[in-house]
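Selected chains only, in their assembly positions.
In order of appearance the chains are A, B and C, and numbering begins at 1 in each one.
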Amino acid sequence: MTLKMDIKTLSEFVEQVFEQVKGDFTVEDLSEDSLRVRLNVTDKHLRPGGTVSGPSMFALADMAAYYMTLARIGPEALTVTTNCAIDFMRKPAAGADLIAHARLLKLGRQLAVTDVLLFSDGQPKPVARASLTYSIPPQ
Amino acid sequence: MTLKMDIKTLSEFVEQVFEQVKGDFTVEDLSEDSLRVRLNVTDKHLRPGGTVSGPSMFALADMAAYYMTLARIGPEALTVTTNCAIDFMRKPAAGADLIAHARLLKLGRQLAVTDVLLFSDGQPKPVARASLTYSIPPQ
Amino acid sequence: MTLKMDIKTLSEFVEQVFEQVKGDFTVEDLSEDSLRVRLNVTDKHLRPGGTVSGPSMFALADMAAYYMTLARIGPEALTVTTNCAIDFMRKPAAGADLIAHARLLKLGRQLAVTDVLLFSDGQPKPVARASLTYSIPPQ
């Protein structure tokens, strides 16, 4: 029940593995079963009207679960998403970053399950919720 | 943002609408955006080995979201489930009731979204998580 | 890519493992990647109004995926559901059995994914759709 990576190690590992998302995400808080990560919103994440797009919300939820899982299992790049269920509940605020609050619900030998709530920065009500399953490669 | 039914009114309404489940569920706690409900486990809810079956876990999550939604919109029997995503994470403890903790994440005009965690009574780790969408009939 | 159990062996194995559901389900058709199974509807499966309940629809979808997975991996009772996403789309017809059409989409070493459509017997439009993941025990 201990973390195998801290915020710095985790962030460096993910930026090295996924060069494409470099600068997009900032892990702001990490504990043994929770994590907060920010999507640094830029034009490429937006829909017309200036709100964050569905695929960008999915990407944030997915990355939040990935960071959370890696923090516990260590630098296993081959850990992959097998399932995601996501509910889009409110329109994100225009011009605001998106913040993901992730909770690790299960860490098994084969599967990790994480719940995520997404908020527009500074807003009290979630814009989306998601649950994600990651498959952990055999040791 | 106020409750339209308290635990007593809510319980009586649901038992009247769903005679089949009479005695199965006990609402133990209710606030504006959360609810705790117990599945009073009997033989019909069990699998071989004495643990609660998947359909019984689904039924509890579904009823928790139904109670939560009704408590806010009032006695609308025609409110129906449109979607459920459920993750089964651990084997329930044998011989224990199942407790659902529901959180209302969104109450819109057409749709209500509720998150549910299920626990074996007295155990700290959830056996399942679910998110459910109810469709609210037009006024 | 061959079946490890035929309809007769499969049905006997499941009735032996799950005595509780004896007589509830009839496998009507089976191929390497598809299966049709009937829920023999009785009073215990109904809601007021005479339509099949949500938990009974979930149970049918879950059993369809279980039969389909077992037919391919053999009699592994410990195969368990890890995830289900289900959409309830139409009210089932009163007084009609429910028919599940399952398609096996993936059979991996650890996970099997099955899609299911549910129909009221004799009706052309599905009442529900579901996708289920089963975790396969290590050999």
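Going forward, contacts are C-beta pairs under 8 Å (C-beta built on N, C-alpha and C of every residue); 3 or more make two chains touch, one makes a residue touch a chain.
Computed from a prediction, not measured in an experiment: that's the story for all the values here.
Of the identical protein chains in this complex, 3 are displayed in place, while the full assembly in this structure file contains 4 copies of the same sequence.
Rule of thumb we're sticking to: only the chains that are shown with their structure count from here on.
Here the chain-to-chain distance from chain B to chain C, counted in touching steps, is 1. Averaged C-alpha coordinates put the centre of chain B at 23 Å from the centre of chain C. In whole angstrom, the spacing between the mean C-alpha positions of chain A and chain C is 33. Averaged C-alpha coordinates put the centre of chain A at 28 Å from the centre of chain B. Multi-chain contact residues of chain B (touching two or more other chains): 85, 87, 89.
Chain B makes touch with chain C in their complex at residues 17-20, 44, 46-48, 53-56, 58-59, 62, 80-89. Within the complex, the chain B residues that touch chain A are 85, 87, 89-90, 105-106, 108, 113, 115, 117, 125-126, 129, 131, 133.
Interface of chain A with chain C (complex): residues 82-83, 85, 110-111, 133, 135.
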